[in-house]
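Removed from the display is one protein chain of the complex; every other protein chain stays in position.
Entry: chain A
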Amino acid sequence: MFQGYLPMILGGLRVTLSVASVSLAIACVIGLIGASAKVYGGKAARLSAAAYTTTVRALPDLLVMLVVFYGGQILLNSISETYGWGYLDVDPYIAGVSTIGFVFGAYLTETFRGAILSVPAGQIEAGFAYGLSRWQVAFYILLPQMIRHAVPGLTNTWLVMLKATALVSIIGLDDMVHRAGLASAATREPFTFYALIGLIYLAVTTFSVLLFGALEKLSSRGVRSGGAA
């Protein structure tokens, strides 16, 4: 039915999943930095975090992606020119994950900011009262409790991001969409292959929803639910 192209498409799925998960990790790091800048930062940090989240969320993903992709290329080459390294090509994989991470870091900044603010201040004070250091308070009190509040937003961002990975095919990354395009051109059956990868995306999002649902339960264990009272 797929004329032997199924293994190639599934290989593309591996690229897609790897792009999505590496981007998520980058977005989480950027989101944590952005959220701490917004909550704890000085005026300059707060302003730059606000500028970052508002502009990125006000522009199409594709535009931000192309700006980061081409801009990164220009930046890299101007650096390499000053040091006389010759022409450097930006690896599409690195460009892809860093742009998607950069875009969705803006969304996660807001998610994490909300999560930090929902941890009761008394718990943080109690930590300091027991003589814990700032890092200990962050790792043992703030982070574990943040996760519970961040999981719904994180789930949503992951689902949107998974679908946004389709855009990396435009900047030349050999992901599932790109491979579906190749298979379509070779077999002249574009519907078969685009519908196939649509179904694969659907399977992955469904699996993710179930997985994150379980994570939500896990991170909320021991917490009284509103309905029970």
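As a working rule, contacts are C-beta pairs under 8 Å (C-beta built on N, C-alpha and C of every residue); 3 or more make two chains touch, one makes a residue touch a chain; residues count from 1.
By definition in this document, contacts and distances are computed from a predicted model.
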item	value
Chain excluded from display, named as in UniProt, from "Alkylation response protein AidB-like acyl-CoA dehydrogenase", "Zn-ribbon domain-containing OB-fold protein", "Molybdopterin synthase catalytic subunit" or "ABC transporter permease"	"ABC transporter permease"
Contact with the hidden chain (one of A:Ala58, A:Ala129 or A:Val223)	A:Ala58
Identified contact with the non-displayed chain, of A:Ala95, A:Val137, A:Leu154 or A:Leu167	A:Leu167
For chain A, residues in touch with the removed chain	55, 58-63, 66-67, 70-71, 74, 159, 163-167, 169-170, 177, 180-181, 184, 188-192, 194-195, 197-198, 201-202, 205-206
